[in-house]
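A single protein chain has been omitted from the complex, and every remaining protein chain is retained in its original position.
Now for chain A:
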Amino acid sequence: MTSTETPAGAGLAARNPAPVRRHKYSRAERKLRRTGWLMITPALLHLALWTAIPVVATFALGFTNYNVFSPPQWVGLQNYVEIVQDPVFRKATWNTIVYTFWTVPVSMAIALVIAVALNQGLRFQKWYRTAFFLPQVTATVAIAMVWLWIFNPQQGLLNAFLGLFGIPGQAWLADPDWALWSVILVGAWQGIGIKMLIYIAALQNIDGSLYEAASVDGASTVRKFFAITVPMLKPATFFVLVISIINAFQVFDQIYVLTNGGPANATTMMTYEVYRSAFEEFRMGMASAQSVVLFIFLLFMTLVGRRATREDH
């Protein structure tokens, strides 16, 4: 019988490679490290108190029935089962996806066109940039109030404008066929500013010699846009895409002010249902579980975005 056993201790040695010698810090290095830790302690405390603990608590509370006024009771996966079976949360999830699907690409496309236009050295360029960026830095509630007036079926600007062309007005926010589209319009409009800013920054980093070379080769403006500008903006585009998706999934303020999720839940979103569970129904456990579902959606979207941009890193 041929022995195939390894010599005693050989396997052990293979499994336990020689220990790495710990780097011995000098006294000065230790002081430096200690100082460094002390310097970041406030930030770490802040991170632990306001981010880590709430996140862990949210995951834990998602498995409980917690109504704020009495201690949480462990209910296992019951909240998640209810979420899956709840037609309103399913509607909210679908609305959020539709909202994201339309607001993100539409506002990205418009932002790109505006950024390219504003990168041409137009007169009053800074004024235009400020104007386009203004919605981003204005409170959403204030913006929503203005849009409430624009959408007003009787005195609103939109119906008055359509009336000039003989087009009948609509009850934009009261009609379930139009309410979500109205909210999408506001979301797309408001998101243009920040995307435009990122695109302008990215456009200014494109090497001008590429355009010069293309011009020498006789490329048209459109050809240069699609053959140089768009490919060179790919990293910025993916960055904008990821942050836009995250922002779109977190839409809340404009729903709260414009429609309260109505009519008949036509515009309710995941974040709005989280709010309703927490502050209208006092179901913090359910709200936490819904937040976890939202988090999983966002994580998935972010991972997809990262995977898509991997070649650019």
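Rule of thumb we're sticking to: a residue touches a chain if its C-beta (ideal position, glycine included) is under 8 Å from a C-beta of that chain, and two chains touch if they have at least 3 such contacts; residues count from 1.
By our rule, contacts and distances are computed from a predicted model.
Enquirer: I want to check something: the complex is missing a chain, and I'd like its UniProt protein name from "ABC transporter substrate-binding protein", "Catalase-related peroxidase", "NurA domain-containing protein" or "YdbS-like PH domain-containing protein".
Expert: "ABC transporter substrate-binding protein"
Enquirer: Of the listed residues A:Phe101, A:Phe161, A:Phe226 or A:Phe279, which contacts the missing chain in the full complex?
Expert: Of these options, the touching residue for the absent chain is A:Phe279.
Enquirer: Among A:Thr41, A:Thr130, A:Gln204 or A:Ser220, which one touches the chain that has been omitted from the display?
Expert: Final answer for the missing-chain contact: A:Thr41.
Enquirer: Which is it among A:Val84, A:Ala117 or A:Ala264 that touches the chain not included here?
Expert: A:Ala264
Enquirer: When the complex is taken as a whole, what residues of chain A touch the one chain not shown?
Expert: Interface with the chain not displayed, on the chain A side: 31, 34-35, 38-39, 41-42, 45-46, 49, 65, 67-70, 88, 148, 153-155, 168, 170-176, 260-265, 276, 278-284.
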